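Please read through the structure below; I'll follow up with questions.
Only a single protein chain was left out; the remaining protein chains are all shown in position.
For subunit A:
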Amino acid sequence: MIITLKYFGLLVDITQKKEEVFRLDESKVSVSFLKSKMETAYEELKNTNYSIAINQSMSSLDYTIKDQDVVAFLPPFAGG
């Protein structure tokens, strides 16, 4: 399946990109699986506080990601 990953704030510094398309051999993966995959690809993520939104809604770790989902990696919010 193909998913789009988006990065914001500090996470852009870590990944050096705002967005990327990710191809996974699995047809269904959990958010926590993707998280550990990402933390292998970008080691600095391990020491970073961030949350994940799927298709613009905050997501829990056991959520199952589907083909074409947009997964956003969000550092702590700092509006205002």
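Definition applied: a residue touches a chain if its C-beta (ideal position, glycine included) is under 8 Å from a C-beta of that chain, and two chains touch if they have at least 3 such contacts; residues count from 1.
Everything below uses one rule, namely that contacts and distances are computed from a predicted model.
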Choices "Molybdopterin synthase catalytic subunit", "MBL fold metallo-hydrolase", "ABC transporter permease" or "LytTR family DNA-binding domain-containing protein" - which one is the UniProt name of the chain not shown: "Molybdopterin synthase catalytic subunit"
Touch list for subunit A against the chain that is not drawn: 6, 8-10, 53, 56-57, 72, 74-80
